[in-house]
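Note that this complex is displayed minus one protein chain, with the remaining chains in position.
To keep things simple, chains are lettered A, B and C as they appear, and every chain counts its residues starting from 1.
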Amino acid sequence: MALLIFATLPLLLIVGYALFAIWLERKVSAHIQDRLGPMRVGGWHGWAQTIADMLKLIQKEDIIPTNASRFLFKSAPFVLFAASYAAFSVIPFSSAYIGSSINIGVFYLLAVTSLLTLSVIMGAWASNNKWSLLGGMRTAAQMVSYEVPTIMSVLSVLVVAGSLNLMTISEMQTGNDILGFLPNWLIFQNPFLIVAFIIFFISIVAESHRVPFDLPESESELVAGFQTEYSGMRWGIFMLAEYADMLLLSLLGAVLFFGGWASPFGSYLSGPVWGFIWFMLKGLLFVFVMMWMRWTLPRYRVDQLMEICWTILIPVSFINFVLIALWEMTF
Amino acid sequence: MTTEEITEYLNREYGGNLDPTYAEAGDSWITVSPSVLREVAKTLRDDKNLQFNNLMCLSGIHYQKENELGVAYHLHSTIHDHKLVMKVRVPEDNPVVPSVESLWKTANWHEREAYDLVGITFRGHPGLLRILTPQDWEGHPLRKDYEQQESYRNVSTGI
Amino acid sequence: MAPVTSPQPAAIENRTMTINMGPQHPSTHGVLRLEVTVDGEVVTKVKPDIGYLHRCFEKYAESLGDYAKVVPYTDRIDYVSALHQEMGYVIAVEKLLELEVPERVEYMRVILAELQRIASHLLGIGTFGLDLGAFTPFLYCFIERENILRILEKVSGARLLYNYLCVGGLMRDIPTDFTSDTWEFVTSFRPKIKELNDLLTTNSIFIDRTANIGVLPAEVALNYSASGPMLRGSGVSWDLRKNDPYSIYDRFEFNVPVGQGEMGTVGDCWDRYIVRVREMEESLKIIEQALDQMPGEGDVKEAVPRRIRSKEGEVYVRTETPRGELGYYIISEKSGPYRIKARTPSFVNLSILPAISKGALVADLVAIVGSIDIVLGGVDR
């Protein structure tokens, strides 16, 4: 029983976060575009808008195209959500809460998130729609390619940290001793990790398919990409998983580069509860930057996307990896 | 060059017998018979002193009184900056006009439109299909005696 | 040694796929249907299918039997630049009837037309950005367009379909604060162009997406009788306001921006785009000069005939709309209009699409359609 409650906590967190993030996305986009966004539902700045939308989506008819492959079509959103939910189990939310403090945490996370690709292809292929198929093809290529720079930049962190356990990595970043005031975050420990972080950030933007790399669902080209045929709650789960994925990768970035739940002020304002708040703030900051980018930039074309990955990010990340290793050996 | 000069030039150089027509108001035009239309058009485009490289407009016309269909070509030369209106007339029961699509690519859609709305057949056009109305539409709407069909694919057209 | 033979690859069936882009698709700017044959993501053939918005303008215009009544119908040809459609028609009828229009009316027409040109280009630029995934510039453009629409609403009473010009003059008197409103807009708009450039024009991703895409060489453009920014983007300096001035455009000083291939090849999508941006600045110049020169007093309905007495004859008049040459071919009889044909720039420019989109990717096709800046009302009439 206790285990069940323990397991449901992140689920509640994800759902609550997703509702908040969708609202935030609308608000950010609205204010960037000199609009107001949802203002009515719930009173203050339409905070209950996404809840109302979710209720509407639940009530909607579950439409399955006649010629779709029914089983795959129905199960794709759940596989997607299961994958990103499972990945949350190794994220150390605070010094007192982690789903499973296993020794291969990073490895597990990267492996499980690869399932996302599978489910997107499942949904795209099963829809029996040409736009979906194109979207699915793009997703497969994009996610598989961008996994390489992601893994390379994560590896560079691991070289510095020396552990695959995310809890251990977080713990070693507490305190602020660098130059007397900077927190002990990994990004400040090695100058080349800044480059690694930039590569990591670009890759996670692509992995969670956000602008400028939102090709799988590029609205103005592929209608809605792999989700074209989805409606109602199944579409809602895709949406949920997408935002959960965004948070997951942002949190991973926070753990690997910005100290996880470690407070920026050393021992001041630390502790399990503060740790959780710091952690979420760091994650949400990345989420906000992704939103900010989305509402500013146009999108890349599919071949340019691949070009960036294979001709710039991957070579740079390899070179950077070697440099980090050299730096670690010298100092 | 004005229409008059162009006609004179054409008659002198190529031995034709074209004659400009004037109306009470507006532009004047030359009328060409369909049998020589393509030759004339090619000359107009390629002659060094004419060089009509721009077909501004191509319109189909139904002359109800004369039971004829007509096509008006509005030509313009960006090099010499002169214009010419050329017309061709064909009887209603055999409305065949040679296509100028190979001379001016822009004629492609214009000719399809003239075929669709007025019902002029352009010989030598690469794909003479209806363009604005559905492929199985009946009649040519811009004819003066056109009567709209009552239903299209079991949907009432509103008359 | 035996020659090494590479193993025969298993026969892979290579099939192309036909996809229907439209009539309901986010980036076909209305109800355009493109029958696209793709090989993977590479477009091998495009077949535009139009006519979904055909409203029989010509048939209506001919059956009304009255020149004045046609004007509101011309608005609806290209509803994004309605004033230009009216202006072309009104000028054609005036030419047919040999009417002289008062100075003040001419200036007013020019100012309004240039305001409308800016509004239309803003929409064209905004939707082009939208096609490439940039949503925000689209709405910034709309904010600016709104300011223009407000001026036009004050003048004519309507925001989109103005019906403000009539044969021989204007439908209403000019409001007293028109000049001050316009000046205010002109001064506030200049910095916004710079902002737009920062956000979109110089953006590296935007350049990557548009440079060297959909290249239209000048000779092809001329052969297809392209016009407007489409032709000027290919490096041909051809603007009817300069080359064949109508109304009073010969009194103003302005440049004709042409594509120079700054970011790639001459005649690519970026060139067509930048021509529009620069044209907005030129339009501002024209508005400023016209506001300075406009006579303050005068009856705008002075030359409006009470009853239009039709003459026998025909005219073809072309004017420069934001999308290119708009031609009206009017055959007139004693009883009224016999044939009215509108040669719209959108229709002609769209016919080039199959020629320039071969070998592009699906994403490029969207960019190309966006850079042509068609309005389906203008294509289908």
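Going forward, a residue touches a chain if its C-beta (ideal position, glycine included) is under 8 Å from a C-beta of that chain, and two chains touch if they have at least 3 such contacts.
What we mean here is this: contacts and distances are computed from a predicted model.
Choosing from "NADH-quinone oxidoreductase subunit I", "Peptide ABC transporter permease", "Multisubunit potassium/proton antiporter, PhaF subunit" or "Heterodisulfide reductase subunit B", the protein name stored in UniProt for the chain missing from the display reads "NADH-quinone oxidoreductase subunit I".
The shown chains contacted by the absent chain are A, C, with contact judged over the whole complex. When the omitted chain is restored, the residue from A:28, A:137 or A:256 that touches it is A:28. Within the complete assembly, C:171 is the residue of C:99, C:171, C:248 or C:303 that touches the hidden chain. The omitted chain makes contact with just one of the residues A:88, A:108, A:146 or A:295: A:295. Looking at chain A, the residues touching the absent chain are 28, 30-36, 39, 292-293, 295-297, 311-312.
Touch with the hidden chain on the side of chain C covers residues 64, 68-73, 75, 136, 140, 143, 153-154, 156-158, 161, 163, 171-172, 175, 195, 198-200, 202-205.
Heads up, the rule we're going with is that only the chains that are shown with their structure count from here on.
If each chain is reduced to the average of its C-alpha atoms, the one that sits nearest the average of all protein C-alpha atoms is C.
Per-chain CA centroids place chain A at a distance of 61 Å from chain B. Between chain A and chain C the centroid-to-centroid distance comes to 42 Å (mean Cα coordinates, whole Å). A separation of 25 Å divides the Cα centre of chain B from that of chain C.
Chain B contributes residues 23-27, 29, 53-57, 59, 61-62, 72, 74, 78, 81, 85, 104-106, 108-110, 113, 117, 130-134, 141-142, 146 to its touches with chain C in the complex. Chain A meets chain C in the complex at residues 29, 32-35, 130-131, 134, 137, 211-212, 214-215, 218-223, 295-304.
Within the complex formed with chain A, the chain C residues making contact are 17, 19, 25-27, 41, 129-136, 139-140, 143, 199-200, 203, 205-206, 208-209, 361-364, 366.
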